[in-house]
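What you see is the complex with one protein chain gone and the rest in place.
What follows is chain A.
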């Protein structure tokens, strides 16, 4: 079947509510408990039950979903089944997320993947002459794939931090990349991305600064320029990624 199921009868309808949860999940950095770079992507096939809507408190959503490897060229089949509780408190961003997954890739494989990516990034020739990834026709050169993966990871932090019940973000395009030399062997990147926000359809440019070493927590600093809505106060979103949500069983 091709539709997602919401248990009937649907409660006071929040057109965005149930959709935002998988979106937040898709952006949230679930691997961070193990500090692994391993990226997975939420599959569209999920079932959602909204079990608490209290305008004063917020909205709790329970999502069951399956995951697959992010890199479509390496289809190893479903990674596992996950269940998550997403809590949007008072319509605020940065929902808290509790995820439990079964049958995942073992730790050793994850570490191997991390180091492979690390080596690829270190081997890149600087200065990087990059204009857009993907290009305007949606193509990503295989040699640029690691850059895209890292940018996607950093962007997912930013998007998770900004996601609310009504704001959903996608990474539209990477528009510039700059890699910095470091003294301590960390990966240090500056890049600009264009995020697409679904409810307003706006394109939001963000500068993201990312520092990474396999096994260590990712450090993300960012500055996004946002279109101001009449209700909100001043405009720019800025922040650094704090230690994100706790995970169990990953």
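In this section, a residue touches a chain if its C-beta (ideal position, glycine included) is under 8 Å from a C-beta of that chain, and two chains touch if they have at least 3 such contacts; residues count from 1.
To be clear about the criterion, contacts and distances are computed from a predicted model.
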| item | value |
| --- | --- |
| Identity of the absent chain, which is to be given by its UniProt protein name, from "Methyltransferase type 11 domain-containing protein", "beta-aspartyl-peptidase", "Aspartate aminotransferase" or "Carboxypeptidase A5" | "Carboxypeptidase A5" |
| Absent-chain interface as seen on chain A, which is shown | 2-4, 13, 15-16, 26, 41, 44-45, 72, 131-132, 134-139, 170-173, 176, 192, 194, 196, 198-203, 205, 207, 225-228, 230, 234-236 |
